[in-house]
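Heads up, one of the protein chains got dropped from this complex, but the rest are sitting where they should.
Each chain carries a letter (A, B and C) given by its place in the written order, and its residues are counted from 1.
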Amino acid sequence: MAHQTLSIEQTRDMMIAVAKKIIESEPILTDADRALGDGDHGVGMERGMTAVVEALDGADFPTVGKVMMAVGKAMMSTMGGASGALFGTFFRAGGKALGDAEALDGEGVAAFFPAASDALMERGGAKPGDKTMVDATAPAAEAASSVSGLSVADALKAVAEAAEAGKEASKDLVATMGRAKTLGEKSVGKPDAGAVSVAIITATMAEFAAS
Amino acid sequence: MAHQTLSIEQTRDMMIAVAKKIIESEPILTDADRALGDGDHGVGMERGMTAVVEALDGADFPTVGKVMMAVGKAMMSTMGGASGALFGTFFRAGGKALGDAEALDGEGVAAFFPAASDALMERGGAKPGDKTMVDATAPAAEAASSVSGLSVADALKAVAEAAEAGKEASKDLVATMGRAKTLGEKSVGKPDAGAVSVAIITATMAEFAAS
Amino acid sequence: MKKLINDPLKVADELVEGLVEAYNGDCKHVGARSIVKTDIPDGKVALLIGGGSGHEPIYHGLVGKNLADGAACGDIFAAPPPNIVLEATEAVDRGKGVLFLYGNYAGDVMNFDLGAELADDEDIDVRTVLIWDDVCSAAPDMKKNRRGIAGLVPIVKLVGAASQSAASLDELEAFATKASLQTRSVGVSMSPGSIPATGKPTFEIDDDVIGLGMGIHGEPGVGEIPMKPADELTPEMLDLIFEDFAKDEEVEALAEGDEVIVLVNSLGATTMMELLIVLRKVKELLTARGIKVYDVMVGPFVTCQEMAGISVSLTRLDDELKAAWDLPCQSVCYSKMEGRNGG
Partner (left out) sequence: MKKLINDPLKVADELVEGLVEAYNGDCKHVGARSIVKTDIPDGKVALLIGGGSGHEPIYHGLVGKNLADGAACGDIFAAPPPNIVLEATEAVDRGKGVLFLYGNYAGDVMNFDLGAELADDEDIDVRTVLIWDDVCSAAPDMKKNRRGIAGLVPIVKLVGAASQSAASLDELEAFATKASLQTRSVGVSMSPGSIPATGKPTFEIDDDVIGLGMGIHGEPGVGEIPMKPADELTPEMLDLIFEDFAKDEEVEALAEGDEVIVLVNSLGATTMMELLIVLRKVKELLTARGIKVYDVMVGPFVTCQEMAGISVSLTRLDDELKAAWDLPCQSVCYSKMEGRNGG
């Protein structure tokens, strides 16, 4: 049955599930970055999420925010490259926004994603439309702003759907940032690798909360 | 009609004819060295003999020996590599052996080739049978030792025939010296590039003296 | 391309271990993947550099006597993570603050900035000066978007020297800003290097063309031009540098009597033979404009594996920069005696 809220332990287990899902999705992410970027996104995310599992597995946290900050710290310190800093910033900023809450609810979701996405844009300088992970995080943040009244399950469902739609929409965009080779028009038709990661992350969070 | 002796000018013109013949033979020499060595013998000889023509053309010399020494100096200073030093040594030593003679006769031929070949062996450390130009110069020197009584035409004819025979015989030898890649058995069947040069040089000298 | 390595995923860690051995005791390994001098005096304003591995002898090869105090090393072609930047920062800090000096790449900026935030939590004063010498990577009015290439080497040489006697972080930051502003480079690519872990080429380029202004990872530049003789290509490269000094409002145009450091850099497989043939032409062109060569650097300093290509960099010197240049230095990337060639 769908969760109303998630405890600290449940939040931790949700993020472990997210990490395992990303590790399992490495080939998809590699292909996406090979098509538009330098092809190392899958390996980088796998490295980062493996560290996340190590950091969370069996660990205790005082708040749900600290769980998210631990995710960010693990990714930030093991991935390197642009995306390590970006995902690290995303989860650390989102986690900080959760304050000292000891459970994750609709309000938490509404606080997490806007803070996380804004910090990411601040760090990377990309705006929606630049064909980056921002094209998945910005719609997710937008959707999150109106879920504070919902259960964590419904809130994450709305966020995940928005991220998925944003990822799909990124196919039609022209790549401009953070890549070895800027492909310009050639990049149209394929989704941005980081956006794919964001869609998988939010979808897995929603699934967990729904189960 | 065949010459009894060659004047200083005739000796000079003979060596110019030799130089032009070698320049014209560049492809043959290149192939020979490519088969067994590093393939630069033809170009090197062409460079050296072009300098020889420049040094001799229209120049006056006090003795026939100085003509030969000028040939050696021109080759030595422009060819580089092993063969530049070797041919330089060959002609300079042979020229010195001609003393202050003002014409080239059978006695001169008998003095020139043994001195030239010995100095070459001394310089390069190769002995007959090592599949080097020595396998043409040593037989030539051998033949020269018994021509002091003959006309310069007949003397050079005997020397050229010996050099040619030596070059041919070098086909059956195994290469051992002065090469980037030592081919050992693989070298059997092909003549040594330097020996080919020596055969062409002596044959052209003989032709000139006979005409 | 055959490479003498062990585990392809451990290349960056093992090369840093080797680098420490190259310093034979003058530097030590710190934290996850940083290299730091063993004898940084108390009260020294510290200089930290860094970036992705795989471009040796930079970046970490510029740690040394009268050069950088430490380097934060990333994985192959990847920026060092913030925690590595923090570890290096803590190791070089002597209470006078730390200057971050590195090439302007998105990944590096994000990670060094995060590292600076973490250092700030530890009350370490950090300033950042970026190197963006590649004139082909953005227009003069957008020069803060430019990539950092081989100009990094003379800049770090100069700032390293200045850091030995800098009274404050402010002073060193100002010096570094000037050295960076006066350094401009143009690069060309002829063939790619290969990624150690995969053996795959870092980019594709046709046999009959040169990538003018192409970045060291294959980033786009001015565009592809036909392959041509060194004496035809060199003037095109220098003109781009002269033009940039002239167009940029922040600096004077290069003029008669100016004195410069000339760097002709190989990206890897391009030979010293070629660099010298290019240098010959560079000297001729500078002389024609009455620009004096104060000193010359020539060799493979900023590479991308066995990539073929070169870059030419000019650093204009004033008296302060000259004095810094004259200091001797010692490192795996660049060493010199007191003074200068021709001095």
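Note that a residue touches a chain if its C-beta (ideal position, glycine included) is under 8 Å from a C-beta of that chain, and two chains touch if they have at least 3 such contacts.
Keep in mind that what you see is a predicted model, and the values were worked out from it rather than measured.
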| item | value |
| --- | --- |
| Shown chains touched by the chain that is not drawn here | B, C |
| Contacting the left-out chain in the complete assembly, out of C:Ala174, C:Ala230, C:Val251 or C:Ala323 | C:Ala230 |
| Candidates C:Ile155, C:Ile216 or C:Ala269 - the one touching the absent chain | C:Ala269 |
| Given C:Asp26, C:Glu171 or C:Asp248, the one touching the chain that is not displayed | C:Asp26 |
| Touching residues on subunit B - with respect to the absent chain | 38, 40, 44, 73, 76-82, 84-86, 88-89, 123-124, 177-178, 180-182 |
| Contacts of subunit C with the absent chain, listed as residue ranges | 1-6, 11, 14-19, 21-26, 53-54, 56-57, 61, 65, 190-191, 196, 207, 210, 227, 229-231, 233, 268-280, 282-283, 293, 295-296, 298-300, 303, 305-306, 308, 310, 328-330, 332, 335-338, 340-342 |
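Definition applied: only the chains that are shown with their structure count from here on.
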| item | value |
| --- | --- |
| Chain centre separation in whole Å, for subunit B relative to subunit A (CA means) | 82 |
| CA centroid of subunit A to CA centroid of subunit C, Å | 34 |
| For subunit B paired with subunit C, centre-to-centre distance based on mean C-alpha positions, whole Å | 56 |
